[in-house]
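The complex is shown incomplete by one protein chain, all other protein chains being positioned as in the whole.
On to subunit A.
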């Protein structure tokens, strides 16, 4: 992935001003980068990422705007130039030193070490070029803007009086303004996070890239495509298998970051594509294959992915299901149709040669790869509105309203609303639609029949996701929500398997401080003590502990909203081990020869905090910590360890 710029993907252009522009690149279109000009998208397609291009506008020699790749040596010229000649920035620019300028710091051999700013005159009139003249230049200028900068610099009366520091700043300022350059960057999660925090941080809960990294580490997110499907002691509920619960109020940014780490974010065709690309390379590593490849592959892009990925998906699924849960298979339509019929739409695709990425309209009668059906390596997203907000996934070719079946998130991302998880019976989509016999179906209009099947499928999907989620056994819980964290954890922590990780992100520290307090050692001790003192009360609390064991169809969470719970213990504090609170921030530095220091300014705003803990299975009964004098001892064999 990201080996070269593919059509119909989102890319990021960084302009000299530092502004990042995100756009979807399509063949035969024009890309406009504001005052710097515009150029044909085809000039970028098939090229690698991270190159800096210079706009060469059309003139006598060129019939249209062209792009020139700026080599690295040229980009680094300023930083390297003075460095190669001299050990420090001292000998910076020895030529104009003859001009009788006075220097503050002079070496033993009379060499200038550092120019002082004693002679600096703060006066805009020192620039001899007037604004009009510069405008003239800009209009006449055909080149990359370098000429303008050179002219401006040359017309500055006291350029040689500037210290190297201020000269560097001056040059940088002018470059940002006039240089017609831009850099093409791949739009990955890091890039997108930077972009979003820069513009609409409030929409992503002020998440930064460093926090995202920390979240995924503590949540132990990893690819579990090949994990075993194991069931708990009740024989039904799945334990582990690389399934994570997510509460995401960042419009899908957290989901994207997690999915990237699980290898399910980028459309699989890209993977396959680069794989085949690699193979072809390996087979004939003789000639200048590199040059031949991009073109060829680009032609294949629309075709290959469909052919390769779709059968793979179908072939994997039934197999996985056989090893694993018996449950999910009932949700699948008979496993044969997809296998038989799937190649069909793909061959249609090949013929029509439609671009793969824009979401194709879903054809209702088409045999169906069940959405949200993967047994392992999944994210289950809880959403508080009727539909999940996954707007930011559009940058990764996933339209949550109308997902393309070839996208890995189609099967690996499951969504469930709070109503569905807590009170499934109140949710309309959870109720089974009426069954119509085959005969009556045959007599129905095709549109009606399609409707019927769609409803059935939606119900099957909802039911399987809801039931699976309510049975718990998740490997972890990641919360980035504006909701009160204790209410979220109260409902979801019981669904995490023993040893699973719980991570809660909050932009501000206060909600998490409260949360830490609810899981504090003292509160836990009080909770346990209370369980023993008042057995009636204890039963109530125990019920919460045992929620997992209850039958899937009974209202597991009935006690949840009743409000009769002890207000001192909104969550069961014995379920989490080692709750801790942390924060991290990356501080960026400028590294230039002789001018290395932290950046002068950076973004303020919310610091961003993380609550992490491990889900544990507490021993039922009184437990004495060592070091305390023995109290009432209770017999506890291995058998009495709780649940699951």
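Everything below uses one rule, namely that a contact is a pair of C-beta atoms (placed from the backbone, for glycine too) under 8 Å apart; a residue touches a chain by one contact, two chains touch by 3 or more; residues count from 1.
We adopt the following convention: contacts and distances are computed from a predicted model.
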What is the missing chain called in its UniProt entry, if the choices are "tRNA (adenine(58)-N(1))-methyltransferase catalytic subunit TRM61", "Putative lipoate-protein ligase A", "Cysteine-rich DPF motif domain-containing protein 1" or "Elongator complex protein 5"? "tRNA (adenine(58)-N(1))-methyltransferase catalytic subunit TRM61"
Kindly state which of the options A:72, A:154 or A:172 is in contact with the chain not pictured. A:72
Of the residues A:50, A:202 or A:532, which one touches the chain left out of the display? A:50
Have a look at A:65, A:127, A:164 or A:217 and name the one touching the chain we're not showing. A:217
Taking the full complex into account, what residues of subunit A touch the chain not shown? 1-4, 27, 40, 42-43, 45-52, 69, 71-73, 75-76, 79-80, 83-84, 87-88, 186, 188, 190, 209-210, 212-214, 216-218, 220, 222-228, 230, 232, 239-240, 242, 260-263, 271, 274-275, 277-278, 281-282, 288, 290-292, 294-295, 298-299, 497-501, 509, 513-514, 516-517, 520, 522-523, 525-526, 568, 577-578, 580-591, 593, 596, 609, 614-619, 623-628, 630, 633, 635-638, 641, 644
